[in-house]
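One structure, pasted below without further comment.
Apart from one protein chain that is not included, each protein chain of the complex appears where it belongs.
== chain A ==
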Amino acid sequence: MADSPLARAVRWDTVVGALLIVVLLLSFGFVDGFGNALNLSFLIGNTLPIALIALPMTLLVVSGEIDLSVASTAGLSGAVMGALWNQGMTIETIIPLCLLLGAVCGLINGLLVTRLGLPSLAVTIGTLAAYRGIAQIILGSDAVTDFPTQYLDFAAGRIGDTFIPYALLPFLVLLAIAVVVLHAAPFGRSLFAIGASEEAARFAGIRVKRQKLILFTVTGLMAALTGVFWALHYASARYDNATGLELAVIAAVLLGGIDFDGGKGTLGGAIAGVFLLGALQNVMSLVNVSAQSQIVVTGVLLVVSVLGPRVGRQISVARAGRRAAASTPTS
(Lines give C-alpha, C1' and ligand atoms only; values in the text may rest on other atoms or scores of the structure.)
Protein backbone atom coordinates (compact mmCIF):
# COMPACT_ATOMS: atom_id res chain seq x y z
CA MET A 1 0.00 0.00 0.00
CA ALA A 2 1.23 3.47 -0.72
CA ASP A 3 1.52 5.42 2.52
CA SER A 4 -0.14 8.78 2.47
CA PRO A 5 1.71 11.44 4.47
CA LEU A 6 -1.02 11.20 7.10
CA ALA A 7 -0.73 7.43 7.33
CA ARG A 8 3.00 7.74 7.81
CA ALA A 9 2.58 10.36 10.51
CA VAL A 10 0.31 8.03 12.49
CA ARG A 11 2.59 5.06 12.18
CA TRP A 12 2.33 2.86 15.21
CA ASP A 13 5.85 3.47 16.51
CA THR A 14 5.24 7.23 16.47
CA VAL A 15 1.99 6.64 18.33
CA VAL A 16 3.83 4.68 21.01
CA GLY A 17 6.49 7.36 21.30
CA ALA A 18 3.80 9.99 21.80
CA LEU A 19 2.03 7.74 24.29
CA LEU A 20 5.26 7.39 26.28
CA ILE A 21 5.59 11.15 26.50
CA VAL A 22 1.97 11.52 27.58
CA VAL A 23 2.35 8.85 30.26
CA LEU A 24 5.53 10.50 31.55
CA LEU A 25 3.92 13.95 31.66
CA LEU A 26 0.81 12.65 33.40
CA SER A 27 2.95 10.76 35.91
CA PHE A 28 5.05 13.84 36.62
CA GLY A 29 1.87 15.79 37.25
CA PHE A 30 -0.30 13.37 39.14
CA VAL A 31 1.70 10.53 40.68
CA ASP A 32 3.31 11.25 44.04
CA GLY A 33 6.96 10.34 44.19
CA PHE A 34 7.31 9.78 40.44
CA GLY A 35 9.26 12.82 39.41
CA ASN A 36 12.19 12.70 41.84
CA ALA A 37 15.58 11.69 40.49
CA LEU A 38 15.88 8.61 42.71
CA ASN A 39 12.59 7.12 41.48
CA LEU A 40 13.45 7.89 37.89
CA SER A 41 16.78 6.15 38.29
CA PHE A 42 14.92 3.16 39.73
CA LEU A 43 12.52 3.24 36.81
CA ILE A 44 15.37 3.19 34.33
CA GLY A 45 17.42 0.62 36.24
CA ASN A 46 14.49 -1.76 36.54
CA THR A 47 13.64 -1.35 32.89
CA LEU A 48 17.18 -1.95 31.67
CA PRO A 49 16.95 -5.77 31.69
CA ILE A 50 13.90 -5.59 29.41
CA ALA A 51 15.59 -2.99 27.25
CA LEU A 52 18.82 -4.98 26.92
CA ILE A 53 17.07 -8.09 25.65
CA ALA A 54 14.67 -6.04 23.55
CA LEU A 55 17.59 -4.98 21.35
CA PRO A 56 18.33 -8.39 19.80
CA MET A 57 14.69 -9.46 20.18
CA THR A 58 13.63 -6.61 17.91
CA LEU A 59 16.02 -7.80 15.22
CA LEU A 60 14.86 -11.36 15.71
CA VAL A 61 11.17 -10.50 15.38
CA VAL A 62 11.88 -8.32 12.35
CA SER A 63 13.46 -11.36 10.71
CA GLY A 64 10.32 -13.37 11.46
CA GLU A 65 11.64 -15.38 14.40
CA ILE A 66 11.28 -15.20 18.17
CA ASP A 67 13.20 -16.36 21.22
CA LEU A 68 11.19 -17.24 24.31
CA SER A 69 14.17 -18.72 26.14
CA VAL A 70 15.88 -15.39 26.84
CA ALA A 71 14.76 -15.10 30.46
CA SER A 72 15.88 -18.65 31.16
CA THR A 73 19.25 -17.95 29.57
CA ALA A 74 19.51 -14.88 31.80
CA GLY A 75 18.62 -17.02 34.80
CA LEU A 76 21.13 -19.67 33.79
CA SER A 77 23.91 -17.14 33.37
CA GLY A 78 23.11 -15.68 36.81
CA ALA A 79 23.12 -19.15 38.36
CA VAL A 80 26.45 -20.07 36.78
CA MET A 81 27.84 -16.75 37.91
CA GLY A 82 26.78 -17.52 41.49
CA ALA A 83 28.09 -21.06 41.40
CA LEU A 84 31.47 -20.08 39.99
CA TRP A 85 31.75 -17.23 42.49
CA ASN A 86 31.13 -19.73 45.26
CA GLN A 87 33.96 -21.78 43.75
CA GLY A 88 36.24 -18.80 44.29
CA MET A 89 36.76 -17.76 40.73
CA THR A 90 37.33 -14.04 40.08
CA ILE A 91 34.44 -12.04 38.70
CA GLU A 92 36.60 -10.90 35.80
CA THR A 93 36.87 -14.52 34.61
CA ILE A 94 33.30 -15.40 35.45
CA ILE A 95 31.56 -12.73 33.40
CA PRO A 96 33.17 -13.63 30.04
CA LEU A 97 32.41 -17.29 30.74
CA CYS A 98 28.76 -16.45 31.39
CA LEU A 99 28.55 -14.46 28.17
CA LEU A 100 30.09 -17.35 26.28
CA LEU A 101 27.58 -19.72 27.83
CA GLY A 102 24.75 -17.43 26.74
CA ALA A 103 26.10 -17.36 23.21
CA VAL A 104 26.16 -21.15 23.21
CA CYS A 105 22.55 -21.27 24.45
CA GLY A 106 21.57 -18.94 21.61
CA LEU A 107 23.59 -20.94 19.11
CA ILE A 108 21.73 -24.09 20.14
CA ASN A 109 18.41 -22.33 19.52
CA GLY A 110 19.69 -21.10 16.18
CA LEU A 111 20.94 -24.49 15.07
CA LEU A 112 17.66 -26.16 15.99
CA VAL A 113 15.75 -23.54 14.02
CA THR A 114 17.96 -23.30 10.93
CA ARG A 115 19.34 -26.84 10.59
CA LEU A 116 16.25 -28.79 11.57
CA GLY A 117 13.81 -26.23 10.21
CA LEU A 118 11.77 -26.17 13.41
CA PRO A 119 9.62 -23.15 14.25
CA SER A 120 11.44 -20.91 16.69
CA LEU A 121 8.36 -20.59 18.89
CA ALA A 122 8.40 -24.34 19.57
CA VAL A 123 12.18 -24.62 19.88
CA THR A 124 12.51 -21.80 22.36
CA ILE A 125 9.57 -22.90 24.49
CA GLY A 126 11.52 -26.11 24.86
CA THR A 127 14.81 -24.44 25.70
CA LEU A 128 12.95 -22.02 27.99
CA ALA A 129 12.19 -25.00 30.20
CA ALA A 130 15.54 -26.71 29.63
CA TYR A 131 17.81 -23.73 30.38
CA ARG A 132 15.86 -22.89 33.53
CA GLY A 133 16.06 -26.50 34.61
CA ILE A 134 19.83 -26.53 34.19
CA ALA A 135 20.03 -23.30 36.20
CA GLN A 136 18.21 -24.99 39.05
CA ILE A 137 20.46 -28.05 38.89
CA ILE A 138 23.53 -25.84 39.07
CA LEU A 139 22.57 -23.54 41.91
CA GLY A 140 19.69 -25.30 43.65
CA SER A 141 17.76 -22.94 45.87
CA ASP A 142 20.84 -20.96 46.94
CA ALA A 143 21.06 -17.24 46.59
CA VAL A 144 24.52 -15.80 46.04
CA THR A 145 24.76 -12.20 47.16
CA ASP A 146 28.35 -11.43 48.13
CA PHE A 147 29.65 -10.12 44.82
CA PRO A 148 32.37 -7.44 44.89
CA THR A 149 30.94 -4.12 45.96
CA GLN A 150 32.34 -2.05 43.12
CA TYR A 151 30.39 -4.24 40.69
CA LEU A 152 27.22 -4.08 42.77
CA ASP A 153 27.58 -0.32 43.02
CA PHE A 154 28.03 0.05 39.31
CA ALA A 155 24.96 -2.08 38.54
CA ALA A 156 22.69 -0.44 41.09
CA GLY A 157 24.11 3.05 41.48
CA ARG A 158 23.51 6.33 39.73
CA ILE A 159 25.69 9.20 38.68
CA GLY A 160 25.74 11.59 41.63
CA ASP A 161 22.25 12.83 42.43
CA THR A 162 21.02 12.63 38.87
CA PHE A 163 18.38 10.22 37.58
CA ILE A 164 20.98 8.49 35.39
CA PRO A 165 22.08 5.01 36.48
CA TYR A 166 25.67 4.16 35.55
CA ALA A 167 24.41 1.16 33.65
CA LEU A 168 22.40 3.38 31.32
CA LEU A 169 25.58 4.53 29.62
CA PRO A 170 26.75 1.17 28.30
CA PHE A 171 23.15 0.46 27.34
CA LEU A 172 23.03 3.59 25.21
CA VAL A 173 26.17 2.44 23.44
CA LEU A 174 24.56 -0.95 22.72
CA LEU A 175 21.37 0.78 21.59
CA ALA A 176 23.33 2.93 19.16
CA ILE A 177 25.03 -0.17 17.78
CA ALA A 178 21.72 -1.97 17.40
CA VAL A 179 20.12 1.01 15.63
CA VAL A 180 23.00 1.20 13.20
CA VAL A 181 22.98 -2.54 12.56
CA LEU A 182 19.23 -2.72 11.97
CA HIS A 183 18.61 0.53 10.14
CA ALA A 184 21.86 1.47 8.46
CA ALA A 185 23.83 -1.71 7.83
CA PRO A 186 23.34 -4.27 5.04
CA PHE A 187 22.75 -6.89 7.74
CA GLY A 188 19.66 -5.07 9.00
CA ARG A 189 18.39 -4.49 5.50
CA SER A 190 18.61 -8.20 4.84
CA LEU A 191 16.69 -8.93 8.05
CA PHE A 192 13.73 -6.87 6.85
CA ALA A 193 13.80 -8.78 3.57
CA ILE A 194 13.99 -12.14 5.34
CA GLY A 195 11.10 -11.24 7.61
CA ALA A 196 8.92 -10.02 4.77
CA SER A 197 9.69 -12.86 2.38
CA GLU A 198 12.27 -15.46 3.20
CA GLU A 199 12.10 -17.02 -0.25
CA ALA A 200 12.64 -13.76 -2.09
CA ALA A 201 15.52 -13.01 0.26
CA ARG A 202 17.13 -16.34 -0.59
CA PHE A 203 16.70 -15.67 -4.30
CA ALA A 204 18.46 -12.34 -3.78
CA GLY A 205 21.52 -14.17 -2.51
CA ILE A 206 20.96 -13.34 1.15
CA ARG A 207 22.35 -16.02 3.44
CA VAL A 208 19.18 -16.47 5.41
CA LYS A 209 20.27 -19.32 7.67
CA ARG A 210 23.57 -17.73 8.55
CA GLN A 211 21.94 -14.41 9.41
CA LYS A 212 19.46 -16.16 11.66
CA LEU A 213 22.16 -18.18 13.35
CA ILE A 214 24.09 -15.01 14.11
CA LEU A 215 20.96 -13.37 15.49
CA PHE A 216 20.07 -16.23 17.80
CA THR A 217 23.64 -16.36 19.07
CA VAL A 218 23.76 -12.64 19.78
CA THR A 219 20.38 -12.89 21.47
CA GLY A 220 21.73 -15.57 23.78
CA LEU A 221 24.78 -13.44 24.50
CA MET A 222 22.67 -10.40 25.34
CA ALA A 223 20.38 -12.52 27.50
CA ALA A 224 23.42 -13.73 29.46
CA LEU A 225 24.65 -10.15 29.82
CA THR A 226 21.23 -9.27 31.17
CA GLY A 227 21.48 -12.18 33.60
CA VAL A 228 24.80 -10.87 34.88
CA PHE A 229 23.40 -7.36 35.18
CA TRP A 230 20.29 -8.66 36.96
CA ALA A 231 22.30 -10.58 39.56
CA LEU A 232 24.47 -7.55 40.28
CA HIS A 233 21.66 -4.98 40.11
CA TYR A 234 19.52 -6.86 42.63
CA ALA A 235 22.63 -8.27 44.41
CA SER A 236 21.24 -11.75 44.20
CA ALA A 237 22.05 -14.65 41.91
CA ARG A 238 19.29 -17.26 42.02
CA TYR A 239 18.19 -19.88 39.54
CA ASP A 240 14.81 -18.18 39.14
CA ASN A 241 16.15 -14.72 38.36
CA ALA A 242 14.30 -12.91 35.58
CA THR A 243 11.51 -15.48 35.42
CA GLY A 244 8.82 -14.28 33.04
CA LEU A 245 11.01 -11.51 31.65
CA GLU A 246 10.52 -12.85 28.10
CA LEU A 247 6.86 -11.92 28.33
CA ALA A 248 7.68 -8.32 29.21
CA VAL A 249 10.30 -8.10 26.45
CA ILE A 250 8.00 -9.45 23.78
CA ALA A 251 5.09 -7.34 24.97
CA ALA A 252 7.26 -4.24 24.86
CA VAL A 253 8.70 -5.02 21.44
CA LEU A 254 5.31 -5.71 19.90
CA LEU A 255 3.87 -2.68 21.67
CA GLY A 256 6.60 -0.71 19.93
CA GLY A 257 5.18 -1.67 16.56
CA ILE A 258 7.42 -4.55 15.56
CA ASP A 259 5.19 -6.74 13.41
CA PHE A 260 4.88 -10.25 14.82
CA ASP A 261 4.85 -11.58 11.25
CA GLY A 262 8.24 -10.04 10.58
CA GLY A 263 9.52 -7.50 8.11
CA LYS A 264 8.31 -4.33 9.83
CA GLY A 265 9.22 -2.06 12.69
CA THR A 266 11.83 0.31 14.05
CA LEU A 267 14.14 0.04 17.04
CA GLY A 268 13.00 3.49 18.15
CA GLY A 269 9.47 2.15 18.41
CA ALA A 270 10.61 -0.94 20.29
CA ILE A 271 12.56 1.10 22.83
CA ALA A 272 9.62 3.48 23.26
CA GLY A 273 7.51 0.38 23.92
CA VAL A 274 10.02 -0.86 26.50
CA PHE A 275 10.08 2.36 28.45
CA LEU A 276 6.32 2.78 28.19
CA LEU A 277 5.96 -0.60 29.84
CA GLY A 278 8.67 0.30 32.38
CA ALA A 279 6.98 3.59 33.23
CA LEU A 280 3.62 1.92 33.67
CA GLN A 281 5.12 -0.72 35.98
CA ASN A 282 6.85 1.97 38.00
CA VAL A 283 3.65 3.99 38.35
CA MET A 284 1.68 0.90 39.30
CA SER A 285 4.18 0.14 42.05
CA LEU A 286 4.00 3.71 43.31
CA VAL A 287 0.22 3.56 43.57
CA ASN A 288 0.42 0.11 45.17
CA VAL A 289 -0.89 -2.13 42.43
CA SER A 290 0.06 -5.69 43.33
CA ALA A 291 2.71 -7.57 41.35
CA GLN A 292 0.09 -10.02 40.11
CA SER A 293 -2.07 -7.26 38.73
CA GLN A 294 0.97 -5.82 37.02
CA ILE A 295 1.37 -9.08 35.12
CA VAL A 296 -2.26 -8.80 34.05
CA VAL A 297 -1.50 -5.33 32.72
CA THR A 298 1.50 -6.69 30.82
CA GLY A 299 -0.70 -9.38 29.30
CA VAL A 300 -3.35 -6.90 28.27
CA LEU A 301 -0.69 -4.67 26.73
CA LEU A 302 0.61 -7.65 24.79
CA VAL A 303 -2.82 -8.31 23.32
CA VAL A 304 -3.37 -4.63 22.58
CA SER A 305 0.01 -4.32 20.91
CA VAL A 306 -0.62 -7.27 18.63
CA LEU A 307 -4.12 -6.09 17.82
CA GLY A 308 -3.50 -2.34 17.69
CA PRO A 309 -1.48 -2.08 14.48
CA ARG A 310 -3.68 -4.70 12.83
CA VAL A 311 -6.89 -2.89 13.66
CA GLY A 312 -5.26 0.33 12.49
CA ARG A 313 -4.34 -1.29 9.21
CA GLN A 314 -7.79 -2.81 8.79
CA ILE A 315 -9.36 0.57 9.30
CA SER A 316 -7.09 2.29 6.81
CA VAL A 317 -7.63 -0.50 4.30
CA ALA A 318 -11.38 -0.37 4.77
CA ARG A 319 -11.30 3.39 4.44
CA ALA A 320 -9.39 3.17 1.22
CA GLY A 321 -12.20 0.88 0.16
CA ARG A 322 -10.02 -1.64 -1.50
CA ARG A 323 -9.65 -5.27 -0.82
CA ALA A 324 -6.61 -6.47 -2.64
CA ALA A 325 -7.53 -9.63 -4.45
CA ALA A 326 -4.07 -10.97 -3.83
CA SER A 327 -4.12 -10.85 -0.07
CA THR A 328 -7.71 -12.01 0.39
CA PRO A 329 -8.45 -14.83 -1.99
CA THR A 330 -11.95 -14.69 -3.33
CA SER A 331 -14.71 -17.10 -2.37
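To be clear about the criterion, a contact is a pair of C-beta atoms (placed from the backbone, for glycine too) under 8 Å apart; a residue touches a chain by one contact, two chains touch by 3 or more; residues count from 1.
Here is the rule we go by: contacts and distances are computed from a predicted model.
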item: The complex's invisible chain, by UniProt name, from "Sarcosine oxidase subunit alpha", "NAD(P)/FAD-dependent oxidoreductase", "Fe-S cluster assembly protein SufD" or "Sugar ABC transporter ATP-binding protein"; value: "Sugar ABC transporter ATP-binding protein"
item: Contact with the hidden chain (one of A:G78, A:G220, A:G263 or A:G278); value: A:G263
item: Of A:L152, A:L174, A:A196 or A:I214, the one touching the omitted chain in the full complex; value: A:A196
item: Among A:G88, A:G160 or A:P186, residue touching the chain not depicted; value: A:P186
item: Absent-chain interface as seen on chain A, which is shown; value: 1-2, 4, 180, 184-186, 189-190, 192-193, 196-197, 199-207, 263-264, 321-326, 329-331
